[in-house]
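Only one protein chain is missing from this complex, and each of the others stays in its spot.
Naming follows writing order (A and B), and every chain is counted from residue 1.
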Amino acid sequence: MPPKGTIARDSIQKKEDDNTLTAVIVADHYETRFAPFLSNQGPWCLHRVCNVPIIDFTIDWILRTEINKIILLVSEKNLDYLKPTEVRWRTFFEQFLLISCRDPASIGDALRELDLRAIISSDFLLITNPATFTNATLRRQVENFRARRKANRNNVMTLIYSRSSHPEKATIGVKKADGKLVLYHRADNPSRFDVDKNYFLDDVVIRNNVTDTGIAICSVNVLVQFSTNFDFRGRDDAIREILANEEILLLNIHVDVLNESECATQINDYKSYLTASALLMDRWLYPLCPDNMFQPDEYVFVSNGQNMYYGVEKEKIGSLAGTQSKAILGSCSMVGASCKIEQAVKVVGSVVGDGTTIGLGTRIRNCIIGRNCRIGRGCLLENAIIGDSVTIPNGYQLEKYAILSSNLRMPADPLNRSVAGYALCTFAPDEDDEGLDFDRVDGGFYLWKLSSGYSMWSKEVKLGNGAEDVFSHADSVDENVLTDEESSPETAEAEPVAVFQEEIFDSMTRILELSFTPQLMNNLILEINSSKLANNISMEDVAKYAFKTFILLNACKTFIGFKELALKWKGLFTNYYKPQKSQVQMLMAIEERFGAQNEDFNKALPNMVHFLYTETGLGILEAPAILEWHESLDASSPIRTLMKRIIDWLKEESEEEDDDDE
Amino acid sequence: MNHRFTITVARAAVIFVKSVLMHREFLVFKQVGKSPETMTTASTRQEVIEEGRKHLLIEEGRKQLLINLRRRTTREPSFKLATDTLNFLRKVVLHGTYNNLEELLALLRENGLILSGAYPSELVMRNLVLMVCKLARESNSRETNGEFDSPYDSLNKLWKKEDKENQIGRSAKTIRKKLIQAVNDIQIEMETCREHISAQGQYLVHMNDVLIVHSLSTSTTLSSFLAGAKKDKKTRVFSVQIPTEPDDHDAVSISLCEVAGKMCEATKVILSGATVFPDGSCLAPAGGLSICLAAHRHSVPVYVLCAFYKIAPFFVPDSSAVIKHSLPGLPVAMASKWAGRVRVLQPALEMIPANLITLFVSNTASIMPSHIYRLIGDYYHPDDVANY
């Protein structure tokens, strides 16, 4: 084991050519919400979720990726806290660097520091929030990134998104072809864009059914971005910058989405804190789960297969006798080591820290309780976060969404004001961390709140309408996720015409891929009929939407393409567009498509109609249909002008026919 | 530049701190505890360092083993796990510092406990530790009196205390030499046992048999067994698996819910066991139980493949502790809705009672469930099992 300095140096020489990934983790969290817990107990990344320091989880999942170099960016004051972590993990990696930054005020500062020191010269995995968990190995994503880099040096960044539905959903616009990010959500409101219409190109898909995992694969250029503009605070600033002046920088960002089974989450507020611990305990992030975390000198857990976890005392490690506790643990709950728990205690969906005592008949649901707390008898705790060594008197009923920082002893009689969405502390916030207000409560407590007016508890809750169930939001989100997914059963119950159109579009595209045979046409018609029946679509609508979807096909982008495909699929048209009604519908479809702003189509429109009419063309339209449709058009519509020539010509033609009759 | 220097210093310091910590830990774990003072006074600093260094090697080995276990995203075949464990134990024997049998056993046990503390569900680790303990006793007593007789063998030996190996223990050096030898033998036995098992396939499976197998894709032993069977016999194989699994080319894959219906066609059921307990019950991949019940109903024989290192000399108080649940196989979009409210059951293993099993196919022989305890005799020593 050579001394570290040499490692660092020769690794630096190496880095020019090799393309090994390095993980860069910003150990500190700059979310003011967490201040009540950070003041005196080290950086955020040492805070515990499921009784395990966050950073351990993070490093553990990095262990399963191909990465074997880790750089931790720590603010100077927290450096010593992280020493033991380094000791614990450094043997697992080829390189494990602790980099102390002189009191950074933001993620940006930390990254600038990193760039200043020129330690990184290769691509790296940027994790700006230490509390970022996933069970993906990122193999595919990294490969894609490298491939893109090879193709074009300017593909500097890949943002990794997951399909898991998370309360605040970022909306993004992505090029369908190569997953290039073209639209990024606004800073203030993640569900909004700040773009003008013309951004909505044909091949851009707007996705809101994915959530940002907080993981990004970057090349050094991104660091440069940070050091060049000193006002950048977080990652998103850099992204917006790159997107905003794409022309100047010529840098591209891409988006990669994890697959169905790969879960990912990060902790931004207390709500997501609870969610994350639930996900961990219910094994959604397996193999990242508490009983796989094992530090004989720190913490060991056994699970009884029911997603109930028990901390194990040192002397019991490895013994086969299953740990049993008097507590009635509901599923998805955890009790730390050497807890004293009396009879008939119910713990559901909660984490109880080591050495905590809980009194007879207390009920705990969806809480996270710190270490060495003393909780009295017959208490009722729901949806609350409780710090270390907090004392709660007997029979106390804690408000929902309360946040109690460490070393509190709650008075026997309830407080004279609501604490829901506030943080209750024994001390006042420091002056220097802005964005925090406080007011005193009797009993010498300080009630912290965000000056932004948002709830301490959750990002999307304004105070006042504070109390909302932890999961309720997630649910509502989940609904629209389902509707986004094509595969979901909901679509079947959705609005029939839409479904119908979607279905036949699918079948058309599928048939396009196959080599053409007349039988294929029949199958297509079969499918159309079947979905017609299944969705109760009238014959008119079939005529209309069939054609509408037809001209929406990629093959029909150009008029030429449309022409030959139409000729090829003549069977389809002869089948549906015999009756005049359907022909009119067909024209209506064209008319509707006309509305959308695509010039080439509009130009092609008269030719298209003509083509559909003449025997040389498809010859399915008949004069009366066209005329009838033309009548129906409103005088102002531009189509009239476009159609004028054809209409006149048709008119006189029909007259001639009349002459012939006489 | 200066920051790099600071880091260097920090790193150097850390290394020292670490070694000291490990040293401490070592002393703590050691049952026969010499306090640091006595040690430093008794032996020169040099020796302490030396001991520390050796101990570090073991530490590293253990860490490395645990890391590899951690790195895996899915459960590997237990053969690999067994070999890794054995290699580590060999390291312990090699570098461990002990003067007589007790210390060696203590050392092994201590390391073993840490391993099985990290992975309580991997019973194979425990088995191997106990196995090596037994070998240690053996190699020790071989020194004393030529042959070693298993205390399981005769009842009337049980009452008289066997203390000869304690009093006339041989020097650590000889024990070490012999033990390493024995461990290597075990290694070889392990490597060969897959062939042996697959070799038995040839006469356990008959012409035109219709086999129902479970978790074919994960168990290499099972697949090699089938290969051995297919060599000269023509058989039909139904492989029970979940639809998402990749299905085997020469086996018809059926889902678990069809098994009960299909059983009437089958002539044999072949499972791969994860652990076999002394009473002949065993842990098998989840789903095995319902297959066995169906087989029992149609009185179809059930064979369970288990290499010798899967035979455990102990019972598990509650099987739920050793049965791990894995990732819920559901789209993650459901996660935020379900997490904390619905528990998705995904057990890896399942306990199958002895009465449902016809035969255990081990590398040495095919044994009836009721005779498993006999094998235990020649792999384990009761004292180790008792105070493990």
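Methods note: contacts are C-beta pairs under 8 Å (C-beta built on N, C-alpha and C of every residue); 3 or more make two chains touch, one makes a residue touch a chain.
Everything below uses one rule, namely that contacts and distances are computed from a predicted model.
Protein name for the hidden chain, per its UniProt entry and selected from "Mediator of RNA polymerase II transcription subunit 8", "Translation initiation factor eIF2B subunit delta", "Protein HGH1 homolog" or "GST C-terminal domain-containing protein": "Translation initiation factor eIF2B subunit delta". Counting contacts over the entire complex, the absent chain touches A, B.
When you scan B:Glu47, B:Glu102 or B:Glu258 for touch with the missing chain, the hit is B:Glu258. Remark: the omitted chain is touched by one listed residue; of A:Tyr576, A:Phe601 or A:Trp629 this is A:Tyr576. Across B:Arg72, B:His206, B:Lys231 or B:Arg297, the single residue that touches the chain missing here is B:Arg297. Residue positions on subunit B in contact with the hidden chain: 242-243, 252-262, 286-287, 289-290, 293-294, 297, 320, 323, 328-331, 334, 337-338, 341-347, 350-351, in rising order.
Of the residues in subunit A, those that touch the hidden partner chain are 305, 328, 330-331, 346, 348, 492, 507, 517-523, 525-527, 529-530, 533-534, 536, 539, 571, 574-576, 578-579.
Just so we're on the same page, only the chains that are shown with their structure count from here on.
The centroid of the Cα atoms in subunit A and the matching centroid in subunit B are 41 Å apart. Here subunit A touches subunit B in the complex through residues 1, 3-5, 8-9, 60, 63-64, 83, 86-87, 90-92, 97-100, 117, 135, 137, 162-167, 209, 258, 260-263, 274-275, 278-279, 281-284, 286-287, 291-292, 294, 296-297, 300, 302-307, 312, 317-322, 331-332, 349, 366, 471, 474-475, 477-478, 481-482, 485, going by the rule given at the top.
Interface residues of subunit B facing subunit A in the complex, by the touch rule stated above, are 3-8, 10-12, 14-15, 17-18, 21, 25, 60, 63, 66-67, 70-73, 112-120, 126, 314, 316-318, 320-321, 323-329, 331-344, 346-347.
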